[in-house]
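Every protein chain except one is present and positioned as in the full complex.
For reference, chains read A, B and C in written order, and residue numbers begin at 1 within each chain.
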Amino acid sequence: MIGIGGQPLFILPFGDIVLYFTPFTLTLFIFALVFTVLVIISKPERQIDIVFGGDAYLAKEISISDMKFRRFMAIACGLASMGAMVTGDIFDFALFTSLVGICNVGIVAAVKSRHVQNAAYQYGLVAMSATVPLFAGAAIVAATTGTLSILQLALPGATKVPLLVKALLTLGVMGEGMAPFYAAKAEMFRAPGAPYVIMCSLSSLLIFLRVIEVVLTV
Amino acid sequence: MWNEYSVGLALVMISAVIGFLALLREQDDLHRLLIIDLVEIPSLAIIALLGTDLAEALILPGLVVGIAELLALSQIYVTKEGLRKRPVRGLHIEVVEHAHAPVIIPALLVGYGIVLSGFTGGAVAALGAIFFVMSRGSTDSYELVEMASGIAWAAWIASFFVFMFFPQYWYAGVMGAAVGILVKVAAKMTLVGSMWGEAE
Amino acid sequence: MIISRISRFISNFDNLLALFAGACAVLAVLFVLFLPLPYSEDQLYPKEIDESSPLYPYERGGTPFERADIHVQYPENSPFAGYVTAYLTPFSLALSRLTPHAGTTIVAHPGGILDEILYNTRGLDTVVETTILFIAFAIGSYLFRKGS
Partner (left out) sequence: MNPEFVLGLFLILAGTVSVAFPRRKDYITRLINLEIPAWGLLLLMLSYNEALALLTFGAVTALTVYIFVRVIQKREGDA
């Protein structure tokens, strides 16, 4: 297989679903792994509001269970991005991507502020409607080529996937990875707990890079 | 080249377009959730058009993903709108009011679900359990249900590894996976019933 | 300026769903215009229908504890594929002798082609899918219990 990712370094088969590590996907995998480890060991930051024109400041109260839940979601999000980086099957990739989406919803939804929860809800709606192009694209790939395995699709003699189906897959991943649009709002970063919110942006970036590789390969 | 597949794909895609156009114009948040539930149907139909056994194996995950996200989003909606404290009345269906029906219907559904086992059995059994819980009011065995679901998940993962690394013991794998998935899906879905009354 | 108007529209997250739905609608219209797509005849897990079998519509051949022949992507990765498809539990064996109309119930019972695909050859799909279920219900039950 000569694609954008290079030759597979090694292959981990799980039945029909084959995980493969090319230099490209291995790099992304290690990136996600390192960040997940960072999330596990780091302590969440405390936010301090300083009142202008006076000496008063107040630390925001964050309950322990809140932080535990968000850390759990961030770790799950890291694991999901690791899986999405190395999977060699289109439908499995779609499932991992929607797992990233729902984890991002979870990271944001645990915050008590109503404004943040509204953002989480709107993002959840986008993530849910993004499963439509994602799963539809995967099913049409299976129908037109007769296989779902990326390694088979990358072979020189294989039937090529139609361009619009690639566009469907990309649009689906864009919907699932839309979290940074919401996180870019200042309100989102007012939500306490910095390392976990960064996980949203990182996982979206990773699944974007990966879907570009998939679309150029098949 | 207009074979059956292309004709089906065209009509289903047109209905997806109609659904997305409605989503584009909608402003109310709960209406949006309802319309997204609508556009999931064309996506499942596109998978169904594949027509092989693989199609069926792809529909089941697609279905479960849809209902899982729906439950999470509906709870976020309730929390964000501040509707948590509002009471939910029971189902005022006359059949439910009488004493015997709530026992017989769930018993039938749960029994048939256990016979089916696997994904399908989990969904059918959960339907029975929810019907029972809702007609009886809320339960307090919430933690117990969650624990059962966790243990079932572990059993299912164990059988996955049996299939992958010790395929000669496939028989144990089938049994473990079928029971694990049944209990897991049924337990998770039963939580829908437990949430019904918003126990105080 | 047009750019600042666009950025103001995007920065309001009530509009992002409308934006995404519009993109999906446009892409679906394009898809319909480019339609007739070839349907590959060489499919994985094809089905043949045998209406006389008690396992109709799921008869895929094979007898219990013998291998049935199914078309998987990588036969070398699942050496025991085909055994699950052919297996019938004692209960479903009795049911298949009793009536020819309970094929769906029989195949949903452990064993059968769907268990072969969902647990064996494409088991990782089911792992991810149950994890999605788990995460979504964790969010739901966390929010449900937080206030009480």
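The rule is short, and it goes like this: contacts are C-beta pairs under 8 Å (C-beta built on N, C-alpha and C of every residue); 3 or more make two chains touch, one makes a residue touch a chain.
Predicted model, so just to flag it, every value in this text is computed and none were measured.
Asker: Name every shown chain in contact with the chain that has been left out of the document.
Answerer: Taken over the complete structure, the missing chain's partners among displayed chains are B, C.
Asker: Per the definition of touch given earlier, which of B:64, B:155 or B:177 contacts the omitted chain?
Answerer: Per the contact definition at the top, the residue touching the missing chain is B:64.
Asker: Could I get the residues of subunit C that touch the absent chain, sorted low to high?
Answerer: The list for subunit C reads 47, 49, 57-58, 103-104, 107-108, 114.
Asker: Which positions on subunit B touch the chain that was left off?
Answerer: 4, 7-8, 11-12, 14-16, 18-19, 21-22, 30-31, 33-35, 37-38, 41-42, 44-45, 48-49, 51, 55-56, 59-60, 63-64, 66-67, 70-71, 74, 77-78, 81, 83, 85-89, 116, 119-120, 123-124, 126-127, 130, 134, 189, 192-193, 195-196
Rule of thumb we're sticking to: only the chains that are shown with their structure count from here on.
Asker: Assign the assembly's chain-to-chain touch graph to one of these shapes: line, ring, star, complete, other.
Answerer: Graph shape here is complete: every pair of chains touches.
Asker: What chain lies farthest away from subunit C once each centre is taken as the mean of the Cα atoms?
Answerer: Following the centroid criterion, the farthest chain would be A.
Asker: For subunit A and subunit C, what's the span in angstrom between their mean Cα positions?
Answerer: Roughly 22 Å, centre to centre.
Asker: From the C-alpha centre of subunit A to that of subunit B, how far is it in Å?
Answerer: Using C-alpha averages as centres, the distance is 24 Å.
Asker: How far is the middle of subunit B from the middle of subunit C, if each middle is the mean of its Cα atoms, in Å?
Answerer: That gives a centre separation of 14 Å.
Asker: Could you list the positions in subunit B whose residues touch two or more of the other chains?
Answerer: If we look for residues of subunit B contacting two or more partner chains, we find 5, 9, 16, 20, 23, 32, 50, 54, 58, 61, 65, 68-69, 72, 76, 79, 163-164.
Asker: Residues of subunit C that contact two or more other chains, please.
Answerer: Residues 14, 17, 21, 24, 31, 37-39, 43-44, 78, 120, 122-125, 128-129, 132, 135-136, 139, 143, 146 of subunit C touch two or more partner chains.
Asker: Which of the residues in subunit C end up touching subunit B in this complex?
Answerer: It comes out as residues 14, 17-18, 21-22, 24-25, 28-29, 31-32, 35-39, 43-47, 60, 78-80, 83-84, 87, 91, 105, 108-111, 113-115, 117-120, 122-130, 132-137, 139-141, 143-144, 146-148.
Asker: Which residues of subunit B touch subunit A in their complex?
Answerer: 5, 9, 16, 20, 23, 29, 32-33, 36, 39-40, 42-44, 46-47, 49-50, 54-55, 58, 61-62, 65-66, 68-70, 72-73, 76-77, 79-80, 82, 163-164
Asker: Inside the complex, what are the residues of subunit C that reach subunit A?
Answerer: Where subunit C meets subunit A, its residues are 10-11, 13-14, 16-17, 20-21, 23-24, 27, 30-31, 34, 37-44, 72-74, 77-78, 81, 120-125, 128-129, 131-132, 135-136, 138-139, 142-143, 146.
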